[in-house]
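Let me give you the structure first, and then I'll get to my questions.
Showing subunit A:
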Amino acid sequence: MDSKMLVEDRDIVIPGEVLACGMDFLPGNGTYREQDKILASQLGLVSVNNRFVKVIALTGKYSAVEGDLVIGKVCDVTIGAWLVDIGGAYGAALALRETPEFIERGSDLTRYYDFGDIIIAKVVNVIKGKGVDLTMKGPGLRKANGGRILEVTPSKVPRIIGKQGSMISLIKEKTSCMIVVGQNGKVWIKGENTEDEVRAAEAVLKIEQESHVDGLTEKINELLSKGGKNDKQS
Partner candidate 1 sequence: MTSRVDGRKIDELRKMSARIGVVKRADGSAMFQIGDTIAFAAVYGPRELHPRFLQNPEKAMLRCHYDMASFSVSERKKPGPSRRSVEISLVTEKALSSVVDLKLYPNAVIDVFIQIIQANAGTRCAGITAAAMALAHAGVPMREMVAAVSVGKVGKEIVLDLTKEEEDEETGATDIPVAMTSYNKGITLLQLDGEVNKKELIEALKLAGKGCEEIFKLQERVLKEVYSGGKNE
Partner candidate 2 sequence: MNNDYLLSLMEQNKRIDGRRLDEYRKISIETGISKNAEGSARCKLGDTEVVVGVKMDVGAPYPDSPDEGSIIVTAELSPMASPDFELGPPGPMATELARIIDRGIRESKAVDFKSLCIEEGEKVWMLFIDIYPVNDDGNLIDASMLAAMAALKQVKFVKLKEDGKADFGEHTNKKLGLGKEPVTTTIYKAGKSIFVDPNNKEEGIFDSRLSAAIAGSNIYAMQKGGTGVLSLQDIEQMLELAFKKEKDLRKVLDAVK
């Protein structure tokens, strides 16, 4: 029987939907093979690359990958580590030796990072079904002081960052805010004043809601050009 794609790239599909039939196609993430057919196992967008068919989930919990930049909240402290909530199905831990500053064993860990503190860290190790190890050793990894945290769907993060960071740079430029986007869907925004932070947050949320829409960059540009420093002058 001839192999055939039954859907097109960027089509929205639901679990159990037949994407392709024939053995020429190969099931990627978000799909599985049932006899000679490939079915979707997620609600998401079809992505066809050569003979690989995958479904990019439009929703879903964060699934940590080594190397991810994440933003988390300290939720517990043990003798040698902080337990951090990064969303996702499992917990994360930041060990004593993974902090940028040198901390002696036996010190009161809460003096450095306390319950509720927000930290920007990197995933160094993923233990399947158990959790994640974090590090704060590295450029840009630090405690996030002030500002605000937004929560977006992790699958929208690439869109928010944009091709080579173009989208996020646009927002940073137009609002003069510091913005860090965690792969786990947490976004930290810190501006010189509340209004700027609000504008940046609105832009990020708009991208999240309309991520599948074309011409988004223009729309964001327009949104950000109204109000704020640029407008105050006129």
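Following the convention adopted for this analysis, contacts are C-beta pairs under 8 Å (C-beta built on N, C-alpha and C of every residue); 3 or more make two chains touch, one makes a residue touch a chain; residues count from 1.
Candidate selection criterion: all candidates are chains of the complex that A comes from, given by their letters.
All values reported here derive from a predicted model rather than from experimental measurement.
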- [ ] Looking at subunit A, find the partner in this complex that touches it; the options are 1 or 2.
- [x] 1
Task: subunit A residues touching candidate 1 - in the complex, by the definition given at the top - done: 12, 14-18, 30, 32, 34, 39, 41-45, 57-61, 89-91, 128-130, 155, 210, 212-213
